[in-house]
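Only one protein chain is missing; all other protein chains are in place.
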Amino acid sequence: MKTTVPIIIAFLSGFVMILAFFVSPESVTFGNFELEPEVLSWVTIVGGFTLLLGVVSIVRVNYNAVKRRNDGWVYKLATLISVFAMAIPAVIPNGLSPLFGTGPGSIYDWLFNYLDAPMMSTMFAMLAFYIASAAFRAFRTRNTEATLLLVTAVLVMLWRIPMGEIMLKSIHESIPGLINTYIMNGANMAVQRGIIIGAALGAAAMSLRIMLGIERTYMGK
Amino acid sequence: MNLVDFLQIWIIAFFTLSLFSFLYKDNPFYKIAEHIFAGLSAGYYVGLIWHSVIIQQMIDPMLNNDKWWLVFPGLLGVLMFSRFSKRFSWISRMSLAFVMGNTAGIFLLSELHGKVLPQIQSTMMSLNPGQGFADFLLALVIVVGVLSTLIYFYFSKEHKGALGKAAKVGIWMIMISFGAHFGYTVMARISLLIGRVQFLIDDWCGSIIQLF
Partner (left out) sequence: MNLWLILAYVLLIAAGIFLLYKAFKSGDRRFIYLAVAFYVIFPVLITLHLPIEISPEVRQLYKAVESLPDSATVLLTFDYYPSTLAETEPMSRGALHHLFRKHCRIVTMTTVPLGGPSIAERVTRNLAEEYGKVYGIDFVNLGYKANYVAVLKGMGSSIETIYPTDNSGTPLSDIPIMKDIKSYSDMDFIYVVSDNGIVDYWMSIVNAQYDIRVGTGVTAVMAPRFYAYLQAGQMTGMLGGMKGAADYEMLVNQPGTATKGMTAQSLVHLFIILSVIAGNVVFIIEKKRKRQGAKV
């Protein structure tokens, strides 16, 4: 039962979507209940709760680290304080004060716009330094394939910047156009198409396996 | 510039520079900024899900539109938390199966109808040399590129003989594509850094200049 019932649920849930592909939503309506959009809204509701699982996990892990006074527990405490500083004002009704809730002017909104978002941007901005360092230290023409990769990368990097376009045009007027046509819209496009087709066939096969109950890894042990 | 705006800019600048300080050496300023960032990101989800899912998608429609059946997805959502219990974690399979089955049903058709068919159709290009050398060459590159890439990723047979040669062409095409990807990735990463530097110079240094 612990395995059979979920398999039946998965099949029925998927079958509704397959039916919806061929049959118009209006013809599968029971009063106020339109089958396809309602089932999809149920999925979005369940999906929302799934996002909270991660939050519970973070709180548990950091709480245990603080309780046991592990190495760096002060930083874990900062994490816990940040979680609650963001979460608690957000769930209090904003009728009590405009500082509560998630609207503009709330604590939640302020913490996101003035702390979270800039820090997230900065974390990713640091990758620029790492990619420059990696290009300098590791990017070597060890064989034909690596040389092909390197030459294409250099051409594309030049083509994408105004100074580079001027340099390429000074060699020959048509070079930027040729890069766009034969590299980006030619070889690159063809390879990406091959990958898209292969991945899509794999996804379709995996979807069939899930619906038929052959693939059960998503259920865990 | 008023005092509140000034302080806000300085708070952003403090945390930005704390994170950048890691490039020199790991230090407590970086660690505290990193941990605060992780906590805020997790906390953001709580507010978002509370309002956009629980209030707007469940409670309001149940009370105002008589959609009493929304208690069922709510129950399925709550059952997800049984994953934290070793004894009752099997209950969460119902919720997972519901979501996974639904997504599988959508993908089964959309992947074939929306990706495989249109992409294959667009690859069926004319290889007639009479259409002009440029168009013919492009069509040839595309057809050979798609076929050789698909052949390269076919691992059920050893890459020998004609298959091996086609796979070799495939790997060259793939290297060209990855080179293009690398070039674009460099551009992407640099752009993100430019964004932060624009803030530090235009807004933060601008606020300092305004003091004088």
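Order of writing sets the chain letters: A and B. Residues in each chain are counted from 1.
One rule holds in what follows: a residue touches a chain if its C-beta (ideal position, glycine included) is under 8 Å from a C-beta of that chain, and two chains touch if they have at least 3 such contacts.
Given the structure is predicted, the values throughout are model-derived calculations rather than measurements.
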{"item": "Visible chains in contact with the missing one", "value": "A, B"}
{"item": "Options A:L12, A:L51, A:I92 or A:M206, residue touching the unrepresented chain", "value": "A:L51"}
{"item": "Residues belonging to chain A that touch the chain removed from view", "value": "17, 20-21, 25, 34, 36-38, 40-41, 43-48, 50-51, 102-104, 109, 112-113, 116-118, 120-121, 123-125, 128-129, 131-133, 135-137, 139-141, 150, 153-154, 157-158, 160-166, 176, 180, 184-185, 188-189, 192-193, 195-196, 200"}
{"item": "Chain B residues that touch the omitted chain in the full complex", "value": "23-24, 41, 44-45, 48-49, 51-53, 55-57, 60-61, 64-65, 99, 102-103, 106-107, 110-111, 113-115, 118-119, 121-122, 142, 177, 180-181, 184-188, 190-198, 201-202"}
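Quick note on the criterion: only the chains that are shown with their structure count from here on.
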{"item": "Mean-CA-position distance for chain B and chain A (Å)", "value": "3"}
{"item": "Chain A partner contacts - residues on chain B that touch it in the complex", "value": "8, 11-12, 15-16, 19-20, 22-23, 31-54, 57-58, 65-67, 69-70, 72-74, 76-78, 80-81, 83-84, 89-90, 93-109, 111-113, 115-116, 119-120, 122-123, 134, 137-138, 141-150, 152-153, 170-187, 189-190, 192-193, 195-196, 199"}
{"item": "Residues of chain A that touch chain B when the two form their complex", "value": "2-3, 5-7, 9-18, 21, 32-33, 38-56, 58-60, 72, 75-76, 78-87, 90-91, 101-102, 108, 111-112, 114-116, 118-131, 135, 144-146, 148-157, 159-161, 181-198, 200-201, 203-204, 206-208, 210-211, 218-220"}
